[in-house]
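Apart from one protein chain that is not included, each protein chain of the complex appears where it belongs.
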Amino acid sequence: MLLALILIPLITAALVPLASRRHVRWVALLGTLAPVGLVITLLAQYDWTNPPSQTLAMSADWYPDLGVNLRLNIDGLSFALVALTALLGPICVIGSFTAIKERVRTYYGWLLVLQAAMTGVFLARDAILFYVFFEFTLVPMYVLISLFGSTNRKAAATKFFLYTFTGSIIALAGIVYVAWWNATQPGGFGAWTFEFNSLIAASQKMPLETQQWVFLALLCGFAVKVPLFPLHTWLPLAHTEAPTAGSVILAGVLLKLGTYAILVIAIPFAPQAAITFAPLIATLSLIGIVAIGLVCWVQTDVKKLVAYSSVSHLGFCMLGMFAFNHAGLQGSILYMINHGLSTGALFLMIGMMYERYHTRSMHEVGGLAAKMPIWATFMVFFSMSSVGLPGLNGFISEFLCVMGAFTAGDNWSAGRAATAGSLGPTYAVIAGTGMIIAAIYILYLVGKVCFGPLREPAGHGHHGHGHGHDAHGDDHLPADLTAREIGILVPLAVLCVALGFYPKPLMQVVEPTVRDTARLIQDTRAKMPEYDLSPMPRVTPKAASAPEARP
Amino acid sequence: MIEKIHALWPEITLFAAACVVMVVGLSRNVQVRRLCVPVCFIALVAAGVLAWFTTPMSAAAMAHLPQYGKTLAAFVGALLLLLLVGTPDREYEDDVARGRAAFEPIRGTRGEFYAFYLFSITGLMLCAGADDLIWLFLALELTSLPTYIMVAISTGRNRSMEAGVKYFFLGALGAATFLFGFALIYGATGSTKYTAIAEALQAQYQAGPLNAIAVAGVVLAVLGIGFKIAAVPMHFYTADVYQGASAPVSAMLAFVPKAAGFFALLGLLSCVGWFRATEPNTSLPEPIHEVLWFMAVLTMTVGNVLAVMQNSVKRILAYSSIAHSGYMLVGLIAGPGLQKDSFTHNGLAAVLFYLLVYGVSNIGAFAVLACLERRGRDGQMEEADDIADLRGLCSRRPLLGWIMVISSLGLLGLPPLLGFWGKMPLFTAGVSSGDYLLVVILGLNSAIAAFYYLRLVGVTLLEAPDAPGRGVPVQPGPFPTRVLAGVASVAGIIMLSFIPLTNQAQRAGIYNRDPIIKRSAEPAQPAVPKPEV
Partner (left out) sequence: MTALFTATLAQGELPNVMSGVTLYHFLFTSAAMFVIGLIGFLTRRNLIIMFLCTELMFQAAGIALIAFSRFWMNHTGETFVIFVLTVAAAEAAMALALVVLLFRRKETLDSSAWREMKG
């Protein structure tokens, strides 16, 4: 079942070269729709009462001498992310129907391979298997960007590949170290395994300094993908150059590989180090949120703006995660899903605009609401979702992340809301500033592109006048969105509204992961006196006087 | 003596076949001359089968190394043979076939070429089975001497000749260096037998630090053998020689002397270190460890950095071959580990497995070059070499293009392809031995390697083919067996990624310190005077 989720896109990818040019997109569509069906079946099969379900788990030997197993399983978090991946699959395929006209077989083939690899990352329960899928997403993305991207695509693709490859090799060293540690533990001597749970169990006994090294190594690989502030430079380039579907997947799923890996591997493998590094990472996230938010503001390329906004948004996600409390973790995971939906949708919108005008510069297009009312409606809708308008999906996750950071303070009051953590209101306030900046640049974008006087690039002056079709026969696209385009935007919009008003099902799905991680951190703190806050009184005037009261 | 003959059947088979080939290659009848390759192939397969049944050398520290090494040599050797087909006498045979020239045995080089190839493989097998320094010296020379000639006659061009001479002179320098090292080792221990050397050194360990002559000898020997594996500082020849030789011969140079060098290093170092009973210290003696460490780091880094700057595909592959040697040295530094039958702790098994990985993956990349050729300015056929020659190969010649793509990604070590599974044991062994810095350097070097392998992939897979009329386009040559070699290599890369053959390497890598320790527990021979140097 889980294997089928990975294999169906792969097999379809192998069949794609055999299909004729005209039918290839339908083959690809089938290959991406099948996983959606599978996910729906899984919904029924998954044992919701007793997660993580063991009935779906599978394992088979791969390289037994190295301790590498084909070990797949699914839990709430993977379920949500696999569902997101499966949903974006057909949307990307349909979204590319008119945009891609040359080398269609190559395009859809690699798109399917990418889909399989991403699904694999979320299902793997063996660190090396995880790493294999994680790395293997690079090749299809590299090909998609460098074949189907815009002018500067080669450099962008190479930069993307090298950044991630370099980082993840260091991460591999970290994983191998943990496996070695596991093998040298009493009872596990000589037997290497990369199974998540054994490694997590063993790594709890690592001394702090070792954990810090392991954490840094893992962070090298995963923070590049997120991307965390100083390592983000590949992202705007890759996004701007990638084809629309590439950007959608990049923003929607690939970045989540990084956050997912940090949540599932880096933090559990080195919890003590995660606690000590939390302020540092939160600070980097904040720099990302604010500084990159400001960078967004000055962009004139619409796609670049949205790309930079991803860096800023993922900053919230990381901030919430490293708050290590229930709200923060919950918000962080919701953010992964919501960002995938709304930013993915924004990239689709920009792709649709680009197909019509062949430009993404805000100087050249503007006031499109007059020309493309439906497009503008969706644009405004997804922008609001992205910026966190209450009632839409972005709001709840952003709020939870910031709240998590706010309450995760040890240097604040002894109030009940405060849970153990190293962040605090200062972090939350700065993040709040970031939210305002985000609102400003998104409104600025929407205002320029959708409203105001109509501006169109030269040659498009009569675009759609009178008959609603481009007189030049430019892609034979009508001025406003086609039914196909609306068809792929509607599900995303519905989900945005649904998750905005009623996020509870999703929160319940990911609840076990949140609970486990929070408990893990809590238990770890108990072993670290200087970070252990729960049993001791808070550092407040009242608490300071408490020891004196003792006899 | 008789039991040694039993262990030598594969070599004897190859030697006999080499003699047959040398005669057959001189025949005036084309049909008979063409028998050279089939005879070679049959001999290699037979040698492989015989090698599989080689009895383990129970007295040696690595009892199963000969079996693994010889089988590997025969297997990769057979693949390389497919690639070598058509290299010697190409123009001359053309002329003969068209009646422009009569066949004169004195002018033909076909017989010698294939016979030398078999001799070289014989030498490689002997290296794997060596248990004595004299034997090792002769085996290394037997591996190398034929390759000098093969390089020189591989194409009719001046650059082949130049490459051959360069290779020969630097090879002689390397040989003299390790010979001097061997002499010093003999001087410090009084014997050339591995086991006796190990015993003597073990005794020295117990008495105190190692004799300076022994250390100097081992260091010189390692440096000299560094020439065979193309390790810094003996790597200078690599790029020029690989570029000057024809692609099939370069592919052979990338594997045969390298494997011979690593077998030699394994044998040599197994009698110098690793056996020290004082656990957990299983590493090599300090100065030797340091020499190897710096050699490994420099070899990886220099190879990868220089490869990034090249435009000739052969030079890229040459520098990358240097880098791969550096990776393998990491396994030697990690040593056998404390866990006797654990693959993950054992750096020696990792090296042996990597040899298989590299041997299989490497053939693919060279096969593509060997299959592409153009008519040069002087009217002779010349091989594709510039990276621009590969432009758009996947759309022009999908089969060749994909061979290039997959073998490049395989050599890069992108999971889940074979190269990754080759590097993994090196990682695990390095981490097990506690040398984290070296492991991180290994990782960073793999990342540098991504630059140029990605370039090969990008040019082949992603770029549009040149418009016709620009330069002389490269065409596939008339060598179906070379394509076959490439296909076999890719099939190997993919199959071995999913069907692990690690247990053979694991068994061969088992380092048994019992024979040495048991014997050295007995009193040293009183007849031997103590060296007073």
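As written, the chains take the letters A and B, and residue 1 is the first residue of each chain.
The criterion applied here is as follows: a contact is a pair of C-beta atoms (placed from the backbone, for glycine too) under 8 Å apart; a residue touches a chain by one contact, two chains touch by 3 or more.
Quick caveat: nothing in here was measured; it's all calculated off a predicted structure.
**Q** If the full complex is used, which shown chains touch the chain that is missing here?
**A** In the entire complex, chains touched by the missing one are B.
**Q** Looking at B:V24, B:A115 or B:L133, which residue reaches the missing chain?
**A** Here the residue in touch with the unshown chain is B:L133.
**Q** Touch as defined at the start, partner being the missing chain; which of B:T177, B:N211, B:S283 or B:N445 qualifies?
**A** B:T177
**Q** With the missing chain put back, one of B:Y92, B:Y114, B:Y148 or B:Y327 would touch it. Which one?
**A** Considering the complete complex, B:Y148 is the one touching the chain left out.
**Q** If the missing chain were put back, which residues of chain B would it touch?
**A** Interface residues of chain B facing the absent chain: 133-134, 137-138, 141, 145, 148-149, 152, 158-159, 161-166, 168-169, 172-173, 175-177, 179-180, 182-184, 186-187, 190-192, 239-240, 243-244, 309-312, 315, 528-529, 531, 533.
Criterion: only the chains that are shown with their structure count from here on.
**Q** Roughly how many whole angstrom separate the Cα centroids of chain A and chain B?
**A** 44
**Q** Would you tell me which residues of chain B are touching chain A in their complex?
**A** Per the stated touch rule, the residues are 339, 342-345, 409, 414-416, 420-421, 424-425, 427-428, 431-432, 436, 439-440, 443-444, 446-447, 450-451, 454, 458, 461-462, 498, 500, 502-503, 506.
**Q** Which residues, counting only chain A, touch chain B once they are in their complex?
**A** Its residues touching chain B are 62-68, 128, 131-132, 135-136, 138-139, 142-143, 146-147, 154, 157-158, 161-162, 165-166, 169-170, 172-173, 176-177, 179-180, 183, 189-190, 192, 213.
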